[in-house]
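Left out: one protein chain. Kept in place: all the others.
And then subunit A:
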């Protein structure tokens, strides 16, 4: 596994733990659909939360949240509906969250969570 993928994987694990702690129940990870991949699917009460995780070592090339572009959010919308369909659920009552993980490997990682970005 390449370094950037390893970093991404570790960031997703950190994010999943963060969301569990915040009261969400992670039900799926790295789900592959026709339009791409969803990092984390969680339940917050009855709401399905589709979370996109971005991990960076530093902000030298911009903040991780800056990498979640409008086009990416649009794709997450499609993926979310595909996931709901694949699991036989109605396509309302879901939302898109963004999780930024800053992990420079020396200090404790910094996690930022934005709800309902799409």
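Quick notes on this structure:
By our rule, contacts are C-beta pairs under 8 Å (C-beta built on N, C-alpha and C of every residue); 3 or more make two chains touch, one makes a residue touch a chain; residues count from 1.
Here is the rule we use: contacts and distances are computed from a predicted model.
Within the choices "DNA-3-methyladenine glycosylase I", "Branched-chain amino acid ABC transporter permease", "AAA+ ATPase domain-containing protein" or "Multicomponent Na+:H+ antiporter subunit D", the name that UniProt assigns to the complex's undisplayed chain is "AAA+ ATPase domain-containing protein". The residue touching the chain not shown here, chosen from A:15, A:98 or A:111, is A:98.
For the chain left out of this panel, the touching residue among A:68, A:84 or A:111 is A:68.
Residues 59, 63, 65-66, 68, 73, 98, 100, 112, 114-117 are the ones on subunit A that touch the missing chain.
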